[in-house]
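The complex is shown incomplete by one protein chain, all other protein chains being positioned as in the whole.
Presenting subunit A:
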Amino acid sequence: MFESLKGFGVTFGTMFKKVVTEEYPEVKKVTAPRFHGRHQLNRHPDGLEKCVGCELCAWACPADAIFVEGGDNTEEARYSPGERFGADYQINYLRCIGCGLCIEACPTRSLTMTNEYELADDNRQDLIFTKEDLLAPLLPGMEQPPHPMRLGENEQDYYVNGPRLAKEAQQ
């Protein structure tokens, strides 16, 4: 008799403990602010891409998850300030270990990590993210490249004075 009450006691006691069950995917979990999630290729304030296709991220990657091929900006088709842009950019999330070394390697702060962690799929092909998947969305005031440099004469203006010039352009 006492033994069975003891069993209910465990059940009853648990009701007042903190719930560990997650209601995912109905309720999305909020990660730590610096959580290493999906990568993002950032843009300059006018929409030009920050990536210069230097492949340093691919060099830094210990898992060989990144493939980059550079391209030549022309007067007719400009994707980034300066001479070079990332023409082909792929991250293979089957290989990525989320270490973030690529972020440290990026010389233009083009590559950063978001907090998005939902990286699962039912086939391999879809887990190779290409440039279109990784590019940051266009914010107000941004324009889809290719387009000429709006914030200055050359890439120096973008790197040194980018945010200030963007603010001025908005005003």
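Worth a mention:
Operating definition for what follows: contacts are C-beta pairs under 8 Å (C-beta built on N, C-alpha and C of every residue); 3 or more make two chains touch, one makes a residue touch a chain; residues count from 1.
Everything that follows uses one rule, which is that contacts and distances are computed from a predicted model.
Comparing "Fe-S cluster assembly protein SufD", "NADH-quinone oxidoreductase", "SynChlorMet cassette protein ScmC" or "Sugar ABC transporter permease" against the UniProt entry of the hidden chain yields the protein name "NADH-quinone oxidoreductase". Within the full complex, the residue among A:E69, A:E104, A:E143 or A:E168 touching the omitted chain is A:E69. Contacts to the hidden chain, counted on subunit A, fall at residues 52-56, 58-59, 67, 69-72, 82-84, 87, 107-108.
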